[in-house]
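Quick one: the structure is below, questions incoming.
The other protein chains are all here in position, but one chain of the complex has been omitted.
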Amino acid sequence: MVSVDLNCDCGEGFGAYRMGDDAAMLDIVTSVNVACGFHAGDPEIMAKTFAAAKAKGIAIGAHPGFSDLWGFGRRRLPHTAGEIERLIAYQIGAAGALAAYAGARLAHVKIHGALSNIAAEEESIAQTVARAIKTVGKDLAFLVPAATKLEQAGLAQGLSVAREIYADRAYTDAGLLMARSLPGAVLHDAGEAATRAVSMISEGAIIAASGKRLRTRIDSICVHGDTPGAVAMARAVRAKLEEAGIAITPFARQ
Amino acid sequence: MVSVDLNCDCGEGFGAYRMGDDAAMLDIVTSVNVACGFHAGDPEIMAKTFAAAKAKGIAIGAHPGFSDLWGFGRRRLPHTAGEIERLIAYQIGAAGALAAYAGARLAHVKIHGALSNIAAEEESIAQTVARAIKTVGKDLAFLVPAATKLEQAGLAQGLSVAREIYADRAYTDAGLLMARSLPGAVLHDAGEAATRAVSMISEGAIIAASGKRLRTRIDSICVHGDTPGAVAMARAVRAKLEEAGIAITPFARQ
Amino acid sequence: MVSVDLNCDCGEGFGAYRMGDDAAMLDIVTSVNVACGFHAGDPEIMAKTFAAAKAKGIAIGAHPGFSDLWGFGRRRLPHTAGEIERLIAYQIGAAGALAAYAGARLAHVKIHGALSNIAAEEESIAQTVARAIKTVGKDLAFLVPAATKLEQAGLAQGLSVAREIYADRAYTDAGLLMARSLPGAVLHDAGEAATRAVSMISEGAIIAASGKRLRTRIDSICVHGDTPGAVAMARAVRAKLEEAGIAITPFARQ
Partner (left out) sequence: MVSVDLNCDCGEGFGAYRMGDDAAMLDIVTSVNVACGFHAGDPEIMAKTFAAAKAKGIAIGAHPGFSDLWGFGRRRLPHTAGEIERLIAYQIGAAGALAAYAGARLAHVKIHGALSNIAAEEESIAQTVARAIKTVGKDLAFLVPAATKLEQAGLAQGLSVAREIYADRAYTDAGLLMARSLPGAVLHDAGEAATRAVSMISEGAIIAASGKRLRTRIDSICVHGDTPGAVAMARAVRAKLEEAGIAITPFARQ
């Protein structure tokens, strides 16, 4: 039986601020990526999110990003490769410590926002990221955008790699996310996104906006929790997958 | 032969800012407490400081404090015990990850500034701090102000405890640091500070400003690196100790 | 005819974060207090909030608070009187500049959260606050909690003072806000809050939780925009006031 993981970003508030409906998302997904205090998150929110995820049996991951609270980690900040390596190491270490407080263990790392986009495109940054994970958490799975430089770098470092696609983001023919600033970059129709997700899992391929197929293994589908209609879309994706006979389980480590 | 450790805070810059002459201090001390990015420090400075300390064979510790860059961790910020527990856990985890990048391991934890002062006075906060260390780094030694609630809490949690005195700070009769705002709270004369430090080690006692003695085991002497004349004072303290036949070695774990 | 102003805090987001439903509140109130980038707010949000308020003919105020984004300005941070004076001056200056971008002028200043609470209780801090306003914006009205040290300080400095009560907060017999941590400190029932607000305006008195009356002039009622049910409560307060024949207009400068 075909199975796939559903993941979402969680714990992306800061202090009194909240982003998305974490409680609702934790009833839908099988893995969560928890912000580590740089682009979002703080020790309070991290600890609560880890505890809530563990209570529901959901796999827990660290979700490091640029140190850019104002930009929510979505701005491409100028950094050297070494700086990126160290800011990822720092965040994984911090997340691991707070997961211990929930009596939990980190299962994976997924990179956030602009940092992930850069690394998916640039081989040297991708290698830097994979090396940071290997150095501070070699047993952690590496959840990567399927068919990108990050996948290759993770495999080259001998990491356990899991490949994800986005339910609600349009893809270029190169298999990269279309920039949010472009029209059609974000799918707003839950039914359309759900149907496309089922097709991608069934075909074992990324389906670009042009219709082009890029064959790839897919271990997880990322659903968002921070946009209007996010929860409804995540539920629709899950329902369609189950309807299609696809099991929803935490991603198997490769 | 009597021996004692010399420790100082290091890596307390941020971005382009620097605090104190770390390079000079690393030639004097046997242990360093490295800021973890909350009251000072960032991943770049932490990694460089860990590497420099390791290259000189100096014991490396995490130095967590309040999240207060502007106040340099010296303001008593309102926090619940739970918040303190989690911000310490976060910082120890982050520091441990970056130490791994220097091929080093954290040897100890020492709490910074206002947070240390609060915990040295309040039993419930002291217990919170010790529990945080036990949960995320039970093998780490806990470097504490001698004869305080922090010492008791560390022992109660079964941590390996090392007790320190300050070379350049005046003590109250209760064995606590005099508030920096009081006259005479900071000793500026290197010779006087060095002589007092030797006396405290020789007598096995804290010597209060009043002359009162509080008997205590002393494993380490803290010298500052961030004040004018700091390096000269640290050298004077080290020289006087050696003159008195006291060996300068990293603190033995109890 | 009796009239009163309705004010609320606005623009309390930061970067990608939002707090409360500003658009809805702007249809209900006659004055807004705009966060200035310290406890909340940033230049983008400030400019947008000023423009939106001006478009609706709503009076615009600066809403300075402690530099405490994580604590949303609700923690009593240790500060000297001089530091408070300067952080208020800084924020008023910044807000005035961005109001100019909306072709608008600041009409008033209202202090936020913990800083307001401290100043309402401590005469020396209240005087500091009033002096800051006088120095950088002597023509600005000073919107203060009625019957507090802030009111006295504003009058003593010769500022145009407007007195407010809170629709949804319980009062002590001394006329101060009950601490949020106490049961009953926040009124959640819109009808009850609205009825009490009308009574306070009609009677010209603060009505404490005990039922005690403190006679005071009341120029404005503060309604919150950042709690669940906030918009509904604000609408209820406005409706009840209108029902009672009380006109809702920007506060007259004294």
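We call the chains A, B and C, going by the order they appear; numbering starts again at 1 in every chain.
As a convention for this text, a contact is a pair of C-beta atoms (placed from the backbone, for glycine too) under 8 Å apart; a residue touches a chain by one contact, two chains touch by 3 or more.
Because the structure is a prediction, the values reported are computed rather than measured.
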**Request:** Sort through C:G13, C:G61 or C:G96 and give me the one touching the missing partner chain.
**Result:** C:G96
**Request:** Using the touch definition up top, pick the residue from A:K54, A:R75 or A:K212 that touches the left-out chain.
**Result:** A:R75
**Complete:** Those residues of chain C that touch the unshown chain are 37, 43-44, 46-47, 83, 85-87, 89-98, 100-101, 135-136
**Message:** To test your reading of the contact rule: which positions on chain B touch the chain that is missing from view?
**Reply:** 13-19, 42, 69-72, 74
**Message:** Applying the definition given at the start, please give the residues of chain A touching the unseen chain.
**Reply:** 67, 70, 75-78
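We take it that only the chains that are shown with their structure count from here on.
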**Request:** Round to the nearest whole Å and give the separation of the Cα centres of chain A and chain B.
**Result:** 39
**Request:** Please compute the C-alpha centroid of chain B, do the same for chain C, then give the distance between them in whole Å.
**Result:** 44
**Complete:** So chain A residues touching two or more other chains come to none
